[in-house]
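Before any comments, here is the structure.
With one protein chain withheld, the remaining protein chains of the complex are depicted in position.
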Amino acid sequence: MRNLHISTSVNGDQTEFVCAPDETLLDVLRNRLGLTGAKEGCGTGDCGACSVTLNGRLVCSCLVLGVEAEGAEIGTVEGLAMGDHLHPLQRNFIDHAALQCGICTPGILVAAKALLEKNPNPTDEEIRYWLAGNLCRCTGYDKIIKAVQIAAAEMRGA
Amino acid sequence: MTMRYEKPATAQEAASILANEPGVARVLSGGTDVLVQLRAGMIELDLIVDIKNLDQIKDITSEDGGFRIGAAVSGASLGEHAGVVALWPGVIEAFELIGSTQVQGRATMAGNLCNGSPAADSVPAMAAANATARIVGPDGERDCSVQDIPVSPGRTSLTKGEIVTSIFLPARPERAADAYLRFTPRTEMDIAVASAAVSLELDAGGTCTAARIALGAIAPTVVLVDAASKCIIGTKLDAAALEAMSTACSAACNPIDDKRGTIEFRTQVVGVLAKRAALIAYKRAGGRT
Partner (left out) sequence: MALDSKMNRVFKVVGTRPPRPDGVEKVTGRAMYGADATAPGMLVGRILRSPHAHAIIKSIDVSAAEALKGVKAVVTAADFGVPDDLSIRDVQDNCMAQGKALYHGHAVAAVAANTAAIASQALKLIKVRYEVLPHVTDVDEAMRPGAPIVQEARALENVAAGFSENVTSQCEFGHGDLEVGFAKADKVIERSFTTAATHQGYIEPHACLASMSPDGKGDLWCCTQGQFQVRTLCAEIMGMDASQLRVTASEIGGGFGGKTTVFIEPVALALSRKSGRPVKIVMTRDEVFKATGPTVSSSMDVKIGMTNDGRITAAQAQLRYQGGAFPCGTVEMGAQSAFACYNLDAVHTVGWNVLTNRPKEAAYRAPGAPMAIYAVESVVDELCQELGLDPLNVRLKNASTKGTKSSYGPTFDDIGLRATLEAAKAHPHCSAPLGPNQGRGLSCGFWFNFGGNTCVSLNINTDGTVGITEGNPDIGGSRAAISQMAAEELGVPYDKVRTIIADTNSLGYNDVTDGSRVTFSVGLATIEAARNAIKVMCGRVAKIWGIDEDAVIWEDGCAKPSGANAGDFTPMSIEEIAAISSNTGGPIAGHFEVNADGAGVSFGVHLADVEVDPETGATKILRYTVFQDAGKAVHPDYVEGQMQGGAVQGIGWALNEEYIYGKDGLLQNAGFLDYRVPVASDLPNIETVILEIPNPGHPYGVRGVGETPIVPPLATLSNAVARAIGIRLFELPMSPPKLLKAIRQKG
């Protein structure tokens, strides 16, 4: 079967691409649209490094077919900063050393942003459970949880 | 060689496409099982049929005091529905245990059911809730008890071309509630090693008048344990009744040894989980122990 033509929106930009029916959204983002911020850590939905939003819902882009993006709105880490103005989560992740190697960081930022949109004042435990699908092997999570809390407080104040 | 993708507009059309496909076909709703299997090379598909365009497939509607949940309603959507959460908290907590927040953004109860895993979290809870699945096939529509759908690991009683279009969670009387617990080595992201769902009805005095207890991951399919229910019906879930119920649950096990747990462990822990779930359900139903 030939590739399918898909019209979608990525980070607010109207985007078109063609892909094979069995290509994942992650493959499309990385290989066809040049958006390599989302990472493949497992390909089975167990690590969260490929997290994006699909019509406002947090998903693993490795568990979405590219063809399912038709008419949808996709949000990736590349859409977090407004121009040269970092999102408070991004800035606080840097300022509070919430990343070491950084490979899980894009997925965690997208996931944390989705959390704070739903729950602007989460407890540590709520953050830990929300982010349970985002594996980080470097930090032991401690500084990630703290950075999310600091960003949340800042966003509540803003 | 390449998989084809179809996105029909009606259930009848979907059933017909599936019925007429000579090759290997699967339904795509949330994709959190089928896309993993595809990626891992466990299955090779000729056709995938995306059902998310079907009428009412993403809807939650009130019906006869219960709720009909479309086969493409994600865990995240379902968890935001105050009515379902209030009526069947155990079903919701079971479903929400599946996978990560990301998986919850896509996963569906119908998919969890049709994947046929003995360890599916929502299936014992649905079975305890006496839920039914609505099935559309080439020969029309039928309803089927949830517990009759899985027949063995990875296999269901659905015939070629049949798809589940919705799950119905029935009404329940006052002073009734359910609860679900599972055991996993980690707090999240694991497959249940053993699980128990308990649904109870109480009289005004707090005595249990009806109970359905369903166990997961301890047999090739979900097991409804009537013998365990009988142990607590007519009681206020006193220690002796709970102990008897726990023993009945362990006795109903037919588990396997595998990388996730031993026969011994599953058999012992499922009784503990049933006991604890029963107490949670009892408290939710207004009972005082």
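Here are a few things to note about the model shown:
A and B are the chain letters, set down in written order, and residue numbers restart from 1 in every chain.
The criterion applied here is as follows: a residue touches a chain if its C-beta (ideal position, glycine included) is under 8 Å from a C-beta of that chain, and two chains touch if they have at least 3 such contacts.
These figures come from a predicted structure and were not determined experimentally.
When you scan A:V10, A:L25, A:L99 or A:I150 for touch with the missing chain, the hit is A:L99. When the full complex is taken into account, the listed residue touching the unshown chain is A:L80, out of A:V10, A:V28, A:L65 or A:L80. Of the options B:A9, B:V24 or B:A40, the residue whose C-beta touches the omitted chain is B:A40.
Against the chain not displayed here, subunit B makes contact via residues 1-2, 40, 183, 185-191, 193, 259-262, 264-265, 268-269, 272. Of the residues in subunit A, those that touch the hidden partner chain are 20, 22, 30, 35-44, 46-47, 49, 76-78, 80-81, 86, 89-91, 93-97, 99-106, 109, 124-125, 127-129, 131-145.
We adopt the following convention: only the chains that are shown with their structure count from here on.
Separation between the centroids of subunit A and subunit B, computed from CA atoms only, is 29 Å. By the touch criterion stated above, subunit B contacts subunit A in their complex at residues 2-5, 7, 28, 31-32, 35-36, 38-40, 45, 48, 50, 52, 74, 76, 99-103, 105-106, 187-189.
Against subunit B, in their complex, subunit A makes its touches with residues 1, 4, 20-22, 24, 43-46, 48, 51, 54, 57-60, 62-65, 67-68, 111, 114-115, 129-134.
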